[in-house]
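As you look at this complex, bear in mind that one protein chain is not there, while each of the others sits in place.
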Amino acid sequence: MQSPAIEYDYTVAKWFSYLAILFGILGMGVGVLIAFQLAFPDLNYIFGQYSLFSRLRPIHTNTVAFGFTLSGIFATWYYVGQRVLKVSMKESKFLMTVGKLHFWLYFIGALLAVASLLVRYTTSKEYAQFEWPFDIVVVIVWVLWGISIFGLIGIRREKSLYISLWYYIATFLGVAMLYLFNNMEVPTYLITGMGDPLHSVSMYSGSNDALVQWWYGHNAVAFVFTVPIIAMIYYYLPKESGQPVYSYKLSLLSFWGLMFVYLWAGGHHLIYSTVPDWMQTMGSIFSIILILPSWGSALNMLLTMKGEWGQLKENPLIKFMVLASTFYMLSTLEGPIQSIKSVNALAHFTDWIPGHVHDGTLGWVGFMIIAALMHMAPRFYKREIYSKKLLEAQFWLQTTGIVLYFSSMWIAGITQGMMWRAVDQYGNLAYSFIDTVTVLHPYYTLRAIGGLFYLVGLFMWAYNFFKTMTASRAIEREPQFASPMAA
Amino acid sequence: MFGWLERNPFFFAVGVFIVIAFAGLIEIVPDFAQASRPVAGTKPYSLLRLAGRQVYIKDSCNACHSQLIRPFKSETDRYGNYSLSGEYAYDRPFLWGSKRTGPDLHRVGNYRTSDWHANHMWDPTSVVPGSIMPAYKHMFTNVADLETAYAEALTVKKVFNVPYDKDIDGDGKVDVPLGSFEQAKKQALAEALKIAKETKREDLVKMVESGKIPEIVALIAYLNGLK
Partner (left out) sequence: MNWLSDNVNQLALLGAAAILVLTIGVSAKYFKQIKEGKSEGVLKDENWDGIGEYKNNSPIGWSLAFIGTIIWGVWYWFVGYPLNAFSQIGQYNEEVAAHTKMFEKKWANPTKEDLLGMGEGVYLVQCSPCHGIDATGIEGKAQDLTKRLLKESVLAVIEKGSAALGDKKMDGVGKFGYQMGEMPPGLVSGDDAKAVAEYVANGFKGNQKGAEVFANACASCHGPDGKGMNGMAPNLKEYDDTIIKHVLEHGKQGVIGTMPSFKGRLTAVQEKAVATYIRSLSEK
């Protein structure tokens, strides 16, 4: 044991873990529903106008990104932060209060924001749909998190910052900057005194608005689905396996490389649009260069497991994390290739993009959060993990789900893209639009089934977590490395 | 140097911030100078069309439809001329979308008509067998929120100098009148009545005649104006 004197306080970490499970199931439940709707449109009407695809899609994206993922990020921060800084939240009443406030404001804010989408309050910008009053709540929540991060760092015992902390700090700063600029909007009621008080209009127009939106949108992916997840893997994988990180140098190059290169790549969402050509070209170039800083982290993690085949075979948590790195490699190669102009000409607007999205989110983000929570559970409750078998089964079921998801969407997207471009022997368009929709039916069905597998896996996870909390065998001491689990 | 940064969190954070903020400046600032200039013929949205645009946003049509025709022959054949930056000058927010589950709509006003839209929005499969687009029946009874649309028009007029009540093309006539809310509403009702009649739906005509504009009529006005 490192320093038996410190007793960490996991209250806030636990709360956020519960939320991650809750929002995970809700968000992906909606994901499965909308996936089935594209295959079987009658499902649009199960809750009248409230279940139309177009209303639910933003609810899906927001719930998984800002409900599931952020909760996972916060949960792991409140756990990892204390441990790598060697300081307990117990030591500061102030930070404890901030943490709890952070949780409650976030939870209530998230519920209200999702409800607002359901009743049609949206600004339409992807990953930034919320109307201005919710933006203000978001800002306050974010400031509270910042106080928690820098407060804890302020009272740290460990002089130097561990790699994970670099990434948490970057997440905090990145999202703060991006969110503020992309949500610049003028509330119309404040100017005119009439109409809906929640309504606002964007500060930017047309191509400029698009530019800011995708500078934001791309980097929201960076600082929500990538950077903080790297923070997680740098802690949980070495910790669970007991292996030292393979190379400090590689982590250094990857971190600063990622920070510098990521921000330039947003232009790949605007290829062949009306923003200037040079900006699009720049987006393509930096996307390709981005492969290496991204792969750097993934390789560093795979190499950390060098010679540890036994662990990979025996420990499902290691399986989740090693496969997460692999999916991270897949999506950070796929994205750059989709950024090449001629490839984007085909891929943009098609289902290949959601395919790419879900390689990353299901395989990388989802798997890391699942593993992190299951690693923490025995430490939270001083009990062993309830069932290794269940965890194993979950792993294989969800992996099958992901493979179904992305392989069907690759085929669907490439088919769709080629059909849109296809010409007949006379040089005229070969397919009417609806032809390109109806061919996708089998792929949409497969994707939905894949999603369903993943969702079932989440229920297995929730059950395992709950049983670990309530009914599993107690352990005396907190395990140093590998998490104890019952067969 | 990095070891030092890792021991000095404040400077570490400043370092990260500088590295990430840099690209944003270079990407965004230069374009702002030029891209928002309207091309000839681009006009602000009339009150009715703006209300329709708000309906389009509220029901997130952009989840499935793009409004950006890329310069490829396969797209210009299907949808018409490729899109130009200046055409979006009055689009707040932009509605390019990122997924084409349904077709692009940037110029749908050129090749679809009010009656077709009414049929299609009521039940897409009634005109396009096999369509997976949902039906939007609630738009046929919901009343469009003209006040909020007016508030938006007035806001952009005041804050961003959008040329309402101005002669834009220099022919001596005001191109897009806004005026007071009463004036604007009267004009919107007149436009709406014409569209309601084109849809051949008695219920819509009756609603407009009673002074209320159904959301669908505003939406169709918006779609018809996408050219």
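A and B label the chains in the order they appear, each numbered from 1.
One rule holds in what follows: a contact is a pair of C-beta atoms (placed from the backbone, for glycine too) under 8 Å apart; a residue touches a chain by one contact, two chains touch by 3 or more.
The structure displayed is predicted, hence computed values, not measured ones.
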Identified contact with the non-displayed chain, of A:96, A:139, A:245 or A:486:
A:245
Among A:337, A:462 or A:486, contact with the omitted chain is made only by A:337
It is residues of chain B that touch the chain not shown, namely 71-73, 76, 78, 80, 82, 110-116, 119, 126-129, 198, 200
Residues in chain A touching the chain absent from view
2, 83-84, 86, 158, 160, 162-163, 235, 238-239, 242-251, 253, 257, 272, 277-278, 280-282, 284-286, 288-289, 291-293, 295-296, 299, 302-309, 312, 322, 326, 329-330, 333-334, 337-338, 340-343, 345-347, 410, 414, 417-418, 421-434, 480-481
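Definition applied: only the chains that are shown with their structure count from here on.
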Centroid from C-alpha atoms only, then distance chain A to chain B, rounded to Å. What do you get?
30
Given the complex, residues on chain B that touch chain A span 2-3, 6-7, 9, 12-13, 16-17, 19-24, 26-28, 31-32, 35-36, 54, 57-64, 66, 68, 70-72, 74-75, 77-78, 83-103, 125, 128-138, 145, 147-152, 154-156, 158-160, 181
Chain A residues within the chain B interface of the complex:
37-38, 41, 44-45, 48-49, 52-55, 57-58, 120-126, 150, 153, 159-161, 166, 169-170, 173-174, 177, 181, 186, 188-189, 191-192, 194-196, 199, 201-213, 215, 252, 256, 259-260, 262-264, 266-267, 269, 272-276, 279, 282, 345, 348-350, 353-354, 420-423, 428-429, 433-434, 437-438
